[in-house]
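Apart from one protein chain that is not included, each protein chain of the complex appears where it belongs.
For clarity, chains are labelled A and B in written order, and residue numbers in each chain start from 1.
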Amino acid sequence: MNLILQFLFNGLATGALYAIVALGFGLIYNTTKIFHIAHGAVYTIAAYLLFSAFILLKLPLYLSILIALFGTAFFGILIEIFVYKPFYKKNAPPVTSFISSLGLYIILQNLIALIYGNQVQVLTTQPEKTFQLGSIIVSRIQWLEITTFLIISILFYLIISFTRFGKSLKALSDNPLLAEVVGIDIDSSRLKIFAIGSLLAGLGAILSALDTGIEPTMGLPIVMIAIVAVIIGGSSVFEGALVGGILLGILQALSIWQLSARWQNTVVFIALIIFLLFKPEGILGVRRRLEEIKI
Amino acid sequence: MSNIVLKIDSIEKSFGGLKAVRELSLFVNKGEILGMIGPNGSGKTTIFNIISGFLKPDRGKIFLNGTDITKLSPHIRADLGIGRLFQDVRILKKLTAIENVLLAQKNHSIEGPLASFFKINRIKNEKKKLTEEALKWLEFVGLKDKRDTIAENLSFGQQKLLALATILFSDPEIILLDEPLSGLDPQMKNKVLDLILELKDLGKTIIVIEHLLDFVFDMSDRVILLNNGKKVYDGSPKELRKNHLLMEVFTGNHAE
Partner (left out) sequence: MNYIFHILTMINIYLILSLSLNILVGYSGLLSICHAAFYGIGAYISAILMTKLGINFFFALPIAIMGSMVLSLLVSIPSVRLKGDYFILTTFAFQIIVFDVLYNWVSLTKGPYGISGIPSPSFLGYLITGPVKYFFFSLIISILCFVFINIVLKAPFGQVLKAIREDETLAHALGKNVTKFKIQAFAVASALAAISGVLFAHYVTYIDPTSFTLDESIFLLSIVLIGGCGNIKGPIFGTFLLVIIPEILRFLGIPDTIAPNIRQIIYGLLLVIFMYFRPQGIAGEYKFE
């Protein structure tokens, strides 16, 4: 009994991480319809910024985290300005943006590998502090992951429901043309969206870096899971990413418990296929009539 | 009863909260041209989509020559004889005119991936027969000399004619023309009108959606007037001309 509780808790903590990164991806996807695979590269960049500041420059941890966060948001904005916006202005078909995003991811991952090396690096060699919560062992990082997730969720809910910016996000995701007509500045909104989305990726990356270290390929598995989380949770609503992330974390933990860690990714993707076959709108999503998509 | 090609029985269709088609029933006789008119948003194209299978009705049934086609997919309905012309002219831009027409051929056994290896003779024979037939229809619409022109190099009007030739080539039981005259210059409009009347002489069964009322009244044997997804008139065009209903529906009067 204790063992499964521990697994479930681990899954919750990992899921919290997934949810944060997925929220960033979902935010961008819902509002700009861009399949931002390079979100994975942004994630990796954040981790390496943290590494550079904290380990290489030996700056204090809090400062390093801040630098990483702002640097990441900045990178996200750069990507929008220099990659996606030109495609947008050109009215390019969405699939070309998707492929460029893929190309961009490849470029960035390999640049990082060139600069920092392909090996795994850790940020701290001290063993992780843990404490006991009932019968479960909780590590400090897991605690951070869950609390960050809760704070982000609440913040997000408040922003979406009560601020003007939040309403403009909803407008953009429902009907971008109409949003433009009612006066929402698409260009500046996109910048903000990429900044926030990238910030969220950065947050996740920092947590992960402090937990298990960094390597150039760390971004791809995460962004893959983020995408699945967004779809399973419901890709037409923002909260879907949060629900999907937590669920996938738990699903992976259960699969580790029952099968083995080797099949984690397979389980995630089989879940994706099942959803795409039977409930493509996701758990929270609204079923858009397939027929309307055909004509 | 055996004269009815298409029968629609009490179909309904809603999109979210919007009722696009309400309790609609109609039928089309063989060799008849049925005109379907009504203001924008009255459900005309939706009905075409339902007949051709691109939308499933919430309720009701559709019969083609007595067969219940309500649950069949669009491509099966096309094979059974529903010939659909789209409002936005749909042709394959990168193919030549004759290649476009030939695509409508119904012998699907020559379309398998390995057909070239096992059915090469059948394909050769078919090709000859089909090409002759295709040319016949290109000639009917007046595009015979454009047979090898790439479709995107044809004028808009010619593309419409090409789409028509393609549908005719598939020998449909019923032809659904969605605003065949829109976007055409007066000369072309008359040409298309003449072609439709010629098709009637050939005994073809047609439903036409059009906004240009004069043309519709000229070509149709019978006319259906739609308003807000409901059929409000079904009868002779001459009578409708005199009817106040026409005026009310089009000026947005809430007379029904």
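Simple rule for what comes next: a contact is a pair of C-beta atoms (placed from the backbone, for glycine too) under 8 Å apart; a residue touches a chain by one contact, two chains touch by 3 or more.
Just so it is clear, the model here is predicted, and its values are computed rather than measured.
Only one of A:Asn10, A:Thr44, A:Thr72 or A:Ser100 touches the absent chain when the whole complex is considered: A:Ser100. When the whole complex is considered, the residue among B:Ile91, B:Leu184, B:Leu225 or B:Val249 that touches the unshown chain is B:Ile91.
The chain not displayed touches chain A at residues 35, 83, 86-87, 90, 92-100, 102-107, 109-111, 113-114, 118, 220, 224, 227, 231, 262-263, 265-266, 269-270, 272-273, 276-277, 280, 293-295. In the full complex, the hidden chain is touched by chain B at residues 52-54, 73-76, 78-79, 84, 86, 90-95, 99, 102-106, 108, 110-117, 123, 166, 170.
The rule we apply is simple: only the chains that are shown with their structure count from here on.
Distance from the chain A centre to the chain B centre is 48 Å, each centre being the mean of its Cα atoms.
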